[in-house]
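Got a structure for you, questions after.
Shown here is a partial selection of chains from the complex, left in place.
We just call them A and B in the order they show up, numbering each chain from 1.
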Amino acid sequence: MPRRLTRLRRPLAVLSGALFALALVSSAFAQEEPAGDEALLDLIHAVDTAWLLLCAFLVFFMQAGFAMVTAGFVRAKNTANILMKNMIDACVGAVSFWMVGWAIAYGMGGGSNGLFGSGDWFLVGFDDYASWIFQFAFAAAAATIVAGALAERLKFSAYLIYTVVITALIYPVVVHWAWSANGWLSPFKEDVLFANGYVDFAGSGVVHTVGGVAGLMGAILLGARRGKFGRDGEINAIPGHNISLAVLGMFILWFGWYGFNPGSTLGLSGGLADLAALVAVNTTLAAGAGAFVAVVASKLLTSRYDAGLTINGVLGGLVGITAGCATVDPWAAVVIGSVGSLVVFFGVRLIDNVRVDDPVGAVSVHGMAGIWGVLAVGLFSSQAGMERAGYSDPSSYGLLLGGGAEQLGMQAIGIAAIVGWTAVTAFILFAAIKFTIGMRVGPEEEDRGLDLDEHGIDAYPDFGPTGPGIFTGVGAPGTAEFALQGHEALSPGRPGVSQG
Amino acid sequence: MKRIEAIIRPARLAYVKDALEELGYPGITVAEVKGHGKQKGITEQWRGRQYKVDYLSKVWLLIVVDDGDAEKVIEAILDNAATGEIGDGKIFVSEVQDVIRVRTRERGVAAI
């Protein structure tokens, strides 16, 4: 029975159900007409593909969640800028992941070497489209994490360049290592490094830590926002502008995570549907526990139920469970989510204390909770969990459950490699940007807000102090109506005099 | 004529306005302003870190009245705006040379 194939994850596993069934069916029908067989295989493939597509759509929708959380966490004067960055990374990411990113992550041509793939450039001659879109959505998520860490001061042009490089190179290499059929860390290669190889079911490390570490490098090179750190060492809070959008974004992210984690079964047939259900439950419990811990911790340690920390806590729980969502049991998901939330809670303070300015907590939420998630696999995975998720050596499992330290060691190696690669390449990338076109807007522009100079816009012209509001620049005498309309001019509304 | 400019607590405006209206002074202009004074600011927090908001929300109230009515109006404001706690605000009284009603171009006391 092609058991191993069944469990090959990215990107082959999408075929798993079909292959599994094929094996069963073909042996049974060997001497018969293959017709009912063919329809069944077609349907198995259809169902697996549809799962991947629908989950990809959910993961894509996380872009809206990232956009809303990040926008809510910055000041009104930088809102359009951060939204533009969120839009453009998904968009540019689509193009660059089509051209280059996929090839490096999963390209099968030209003798892959365990370090990076090659082949299927521009998807020429390629037809596993469902896998592409699923993987693209992950790449876009990794890219967009960074926007928050560099918010309110990074030039748009710098972000444009960064986003190409991360989706074309930095992230795809990590994917190749961890998820391709011959990545050196991959649990799906012929001879895994040791234990089960690096187990990161849906990408706590591969996606979130990459984003978080890249954000950290960028934030270090970029410097803090003006006013964040006082001369006498004080650390100032700079509140965002819209808690409603932030909460909406959190819920959208959570919703999208149901594509992110359960979708990472990459199929439904061959028993994967039950795995997906368990993954969904673990994801839910980790998020819930994360929020609960954040509420309690903030009440105890700051005397109030902190809304921003609660949002961060949910996300910390979600990021934390992402690696182990298939291999741990529900009680462990509660523990992992709770700890993930605490990691974020204290991570936010730590980052402040080392004088790095991360306006939305991206480094803590994605970077640190991501590392926690990867290690948690080595601590909490059950033997049955390793087995049901199809990893090759279920005798290595969570240290705390008596599965030995091997898997934990493997996880540590894996995440160290990912952090190292990302830190080095992101640092080089941002340094190169800094010393060529420049990373940062000028101080006056920063004070005025990036929206005005970079985009010529007020995000909320009717509300904010900077918008034209009820005041208009239209000269009254120059205002006329469109001919067909025939109203007499009474008052000019709020438009400005056109310059174009 | 007197220009009476009061900085009061937002929550007291309704009481002040009602009192003025009852006294026969319906015409007022108000705006949201922020005040800083002896009253201590609010401590808020953002993702766990506390910060002080030094400016408190206040209402600025402008009412122009005839000289003889000024004391009555000031009394009405004082009666309805005071809570006794720090931060009740101030009234500033100054002289207005002319008042013009835009609609009718009436001037002086007739225009109030």
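Here is the rule we use: contacts are C-beta pairs under 8 Å (C-beta built on N, C-alpha and C of every residue); 3 or more make two chains touch, one makes a residue touch a chain.
Please read these numbers as outputs of a predicted model, since none were measured by experiment.
Novice: Each kind of chain is drawn once; how many of each are in the full complex?
Specialist: The structure file's complex resolves to the formula A x3, B x3.
Keep in mind that, in the parts below, only the chains that are shown with their structure count from here on.
Novice: Round to the nearest whole Å and give the separation of the Cα centres of chain A and chain B.
Specialist: 51
Novice: Going by the contact rule set out above, which residues of chain B touch chain A in the complex?
Specialist: Result: residues 44-51 of chain B touch chain A.
Novice: Under the stated contact criterion, what part of chain A meets chain B in this complex?
Specialist: 235-240, 298, 301-302, 304, 306, 308-309, 312, 345, 348-349, 352, 361
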